[in-house]
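Reading through the C-alpha cells given below for one structure.
Here the complex is missing a single protein chain, while all its other protein chains stay put.
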Amino acid sequence: MSAPLLGQGIFKGLAETARNFFGSYVKKDRLITVQYPEERLPQTEAARSFPVLVYDGDDWQKGLRCVACLICEKECPPQCIYIVKDTVRKPDAAGKLQFQPRVFDIDISVCMSCQICVEVCPFDAIKMDVQYELSTGDRFGTLLLRKQQLAKPNQYYHQIHPTEAAEVDAHLSADKAKAKAAPTPKPA
Amino acid sequence: MTQAYVETPRSEGASAQGIPAPEGAGAPNYTVTPKRAPDGTLQGDLLEVSMGPQHPSTHGVFRMDVVLDGERVMKLKPVFGYLHRNHEKIGENTTYLGSMPYTDRLDYFCSLTNNWAYALTVEKLAGLQPPERAEYIRVITAELTRLQNHVSLVGFLLQDMGAMGTPLMYAFRERERILDLFESLTGARMMCNYMRFGGCRCDLPPGWLEQAQQAVNEFPRFLDEFEALLSGNEILLARTQGVGVLPRELAVNASITGPMLRASGVNYDIRKVDQYGIYDRFKFRVPLGDHGDVYDRYMIRILEMRESVGILQAALRDIPAGPIVDPKAKLRGFRPKPGEVYGRIESPKGELGFYIISNGSPNPYRYRVRPPSFINLTILEDICLGHHVADVVIILGSVDIVMGEVDR
Partner (left out) sequence: MGTLDEIKARLEAAVPGASIEIVPNANPDSRPSLLVDNPHALAVARFLRDDPSLRFEYASNVTGVDWLDTVSQEKRNVKQVIDGVEREIEQTTELKKPGYLEVVYHLYSMELKHGPVVLRLRTGNRTDNARVPSLTPVWRGAEFQEREVYDLYGIIFDGHPDLRRILMWDEFKDFPMRKDYVEPDDYEYEPTPHDDVLEKARRHYPVEGKS
C-alpha cells in the first residue's frame, strides 16, 4: 500500500474526512447525531429495562395477574425478586380462586434486565418495561420497588409492547372462553 | 481492600491449612537493578512504571508493570484481576439457564457469540439439536457481532495511535446500525441474552431481515471509505509495520488464537476446522498475515470483515422458515445427564471455549470459560521487548483484550 508520493496516503485520508464533513451538510445519512433530549429515536418494541406487574381492569389489587407461584423468584439469576405469599386468596379473571402475593419486591439495583422472569412466568403477569429515563436525585430511595409501584395497567402494556400485548390478550381470552365452556367445580 | 475486610475463621476443610505457598510467591520474579558500564560507573537507572489500571489506553482495568530504560521496554508484567467477578463460582451456584445472562457480560462487546458458545456446549452435553432457522439466525447474529467488534477494535486502535476520535466515530456510526438491529431482535443492545439451549429465544420481528440486508449491503462501501482513510496513511504504516512481531512457533506454543494467530501466518480458524453450526455451507476465505506485526493484525481484521459480509449476504438470502427451538428442549427443570464436555467457537477475539462437568443436578458441577483474551496476553511481554512505551499501547490495542473476559 505504499504511495509513490510521500504524504499521499495522509492526503487521501484528509480528503475522506472532508467528504464526510462537508457531506453532512448536504446528505441526511452522513449527519447521524440525534440531538437528544430535543429529538428522540423511536422506541423499539422489544426493548427491556426493568420488570413491571400487569393488572387487568381498574383496581390494581383485584386485577393483578400474579398468583405468587414463585417461579420467577426461583429462576431469577441474581435473585432480585422477593415474594411472600398471602393467605387470602382472590378470584382471577376466569373466576377461579388463586393465591396472590402479599409482598412482591424487586431490587432494581440488583436486577440485570435479563428477561428470564418474563419468559418463565406461566400467567403473563410480569413483563418488561421500556423506560430508560430513570434518573432521580434520591440516591437509595427508589431502588427497591414494591408491589404498588410495580403494578401497571394492561393499557400501559398495550402502549409499550403492542404486538405482544395483543397476543397475550388473545390467548388469555381464549383460556377464559374455554373455562366458561367447560366449567370446573370451584375448589372450596 | 475495604476497611470492612475482617479476618474471620476460615473454612474447616483442609483447604486453607497445609498448602504452602511456593517460594517467593506474591513477589514478581525479577528485580530491577541499575544499569552499570563495564567499569562499574552508574550509567542510568531503569525506571519502573506502572501503566496502572486507570489509564485511557489500556482497554479496561488492566495494569502493566513496565521496566524502562529511557523509553525502551526492558520487562513488562501484566497484572489483572481488577474485574474478577467470580463468574465460574456463580456458574456453579446458578442453573444452566441462569448462567446465560452472565455469559453476555464476559466479553461485553460480543455478547451473542458468548451466548452461542455456551448454548453450543450445553447442547452437546444434553444432546439437543437446534432447527435450521435457529442455526441461520445464530450465524447471522454471530457474523454481525464479528463486524461490530472488528470495526470498534480498529477504531480503538487508531484512537490509541493518536487519531483523536475520527476513525473511532466512523466505526461507531456503523456499529450503531448493528446495535439497533440487535435491539429490535433481542431487546438490548449489548447484553443480548438471546440464545437458548436448542435454539433461540424469539423469532425475527417483521422487517428485520430487510433492515439487516440494508445494513449489510452498505457495509462494504463503508469499509472502502475506512480503508481510504487509514490503510495508506503513512503515519499508520510507520507506527505499525514491524512493531510487535509475533513469530509463528511462539504463537502456536503460547495457545494464541483468533486474528492474532492468523496474522502470524497460521491457518487455524475454528469455523473451518470444527465446522460447528452450519458453517460448512458458507464459502469464505481465511485471511493470513505474513509478518505478525500490528499492521498485519489490523489488515486481517479489515479482511475478515469483508469475508463476514459475504457470509451474511449468503445467510440472509438462504434463511428458511421454521421453528426456533428444538422441541425437546426444556426451559425450566433442565437437568442434563452426567458427563463432561468442551465446546468452542471462533469468537471475534479468538477461541472461546466452555468446559462444563455435569453431575445430573440443575447446576453445573464445574463451569469453566476458556477466555481468548486472557491467553492472548501470555506473550505480551515477548512482543513488547525493545519497543518504545508508545508502541506498547498500540501492541496492546492490537491484541484485542476485553477485561470482562480476561478476569471473568
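We call the chains A and B, going by the order they appear; numbering starts again at 1 in every chain.
Just so it is clear, a contact is a pair of C-beta atoms (placed from the backbone, for glycine too) under 8 Å apart; a residue touches a chain by one contact, two chains touch by 3 or more.
No experiment lies behind these values; they were computed from the predicted model shown.
In the complete assembly, the contact with the undisplayed chain comes from B:252, out of B:46, B:252 or B:390. From the set A:109, A:131 or A:159, the residue in touch with the chain omitted from the display is A:109, counting the whole complex.
When the whole complex is considered, the residue among B:74, B:278, B:302 or B:357 that touches the unshown chain is B:357. Touch with the chain omitted from the figure is made, among B:133, B:196, B:370 or B:387, by B:370. Looking at subunit B, the residues touching the absent chain are 1-2, 4-20, 22, 24-29, 80-81, 84, 86, 88-89, 124-125, 127, 250, 252-257, 266, 268, 273, 337-342, 344, 351, 353, 355, 357-358, 366, 368, 370, 374-375, 377-379, 407-408.
Operating definition for what follows: only the chains that are shown with their structure count from here on.
Residues 1-3, 6-10, 12-13, 15-17, 20, 32, 44-48, 71, 75-77, 112-116, 119-120, 128 of subunit A are the ones that touch subunit B when the two sit in their complex. Within the complex, the subunit B residues that touch subunit A are 94-95, 97-102, 166, 170, 173, 176, 180, 183-188, 191, 193, 201-202, 205, 225, 228-237, 331-332.
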